[in-house]
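In this view, the complex is presented without one of its protein chains, the others remaining in place.
Presenting chain A:
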Amino acid sequence: MDKTVNQKAWFLVLPVFLVVAFSAVLPLMTVVNYSMQDTFGNNQFFWNGVGWFKELLDPSTDLGGRFLASLGRNLFFSLVILAIEVPLGIVVALSMPREGWTVAACLVILALPLLIPWNVVGTIWQIFGRPDIGLLGYALNAIGFDYNYVSNDVDAWVTVIVMDVWHWTSLVALLCYAGLKSIPEAYYQAAQIDGASRWAVFKAIQLPKMNRVLLIAVLLRFMDSFMIYTEPFVVTGGGPGNSTTFVSIELVKIALGQFDLGKAAALSLVYNLIILIVCWIFYTVMTNAGAERAVKEGAA
């Protein structure tokens, strides 16, 4: 569909532009401003230039050490949950019933964790994992594991990861299911005539058709897990020690806990920049895929 050029369309976009600019540009300018200054309280500010940024990227300083450690933890966390959620999501999508009321029932139950407030997700797992009152913690201890997410680093990590798998695998599954549903029946019939194996069908038909939604799923999950705050904060509070302190938790600690405005602002900017780069990849992928589809539909 050809779009006509019409500059007056800006009037229609203006409300959105103003609302988002008020919420995004103004605060971001304050952040840039703070990131160049130091404060000793009482609203006295001193020019610090790029000092915070230098410190941030230097692991030998306190700020840099904390930032890079939390960044490392966060990247590791994102990789682990992607490695679990993407294959699991595909398997679940392939396991969806084909028709009947069970489809709707499965969709509803799958979607349920996605609609629970994030702090309640934390609360659910906090309760579920406790060795004294939680089913999971109690059962694990009963069969001989010494499981306690409050005091043991590994247990805390496992809890946070399982929680994220619980919370978000459904999203990957639902996206893949949407991709699978768009495959015409004729493809499967052709495969059957060719005597293709189950694995061949998956590799040659289903996976290529899921390509785009999978990419969207991976990028969405990466960005969301990279910004994760509420769920681990409720369950572990970033501990034991600092073992589950991710970038957002570190940032909030510095900004709202210590009111170290300069440091927090510098961290915010670098953090935002990383997200922006991933976001740009996401956008390019989606618009390219949209253009490809339009070309194909135009040709058909």
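Miscellaneous remarks
As a working rule, a residue touches a chain if its C-beta (ideal position, glycine included) is under 8 Å from a C-beta of that chain, and two chains touch if they have at least 3 such contacts; residues count from 1.
Definition applied: contacts and distances are computed from a predicted model.
Only one of "Carbohydrate ABC transporter permease", "Spermidine/putrescine import ATP-binding protein PotA", "Tol-Pal system protein TolB" or "ATP synthase subunit c" fits the UniProt record of the hidden chain, and that name is "Carbohydrate ABC transporter permease". Considering A:Asn48, A:Asn148, A:Ser170 or A:Thr244, the position touching the chain not shown turns out to be A:Ser170 (whole complex). If you put the missing chain back, the residues of chain A touching it would be 1, 3-10, 12-13, 15-17, 19-20, 22-24, 26-28, 30-31, 88, 91-92, 94-98, 104, 106-120, 123-125, 127-128, 132-136, 138, 166, 169-171, 174-175, 177-180, 188, 191-192, 198, 201-202, 213, 216-217, 220, 223, 226-227, 229-230, 234, 247-249, 251-252, 255-256, 261, 264-265, 268, 271-272, 275-276, 278-280, 282-283, 286-287, 290.
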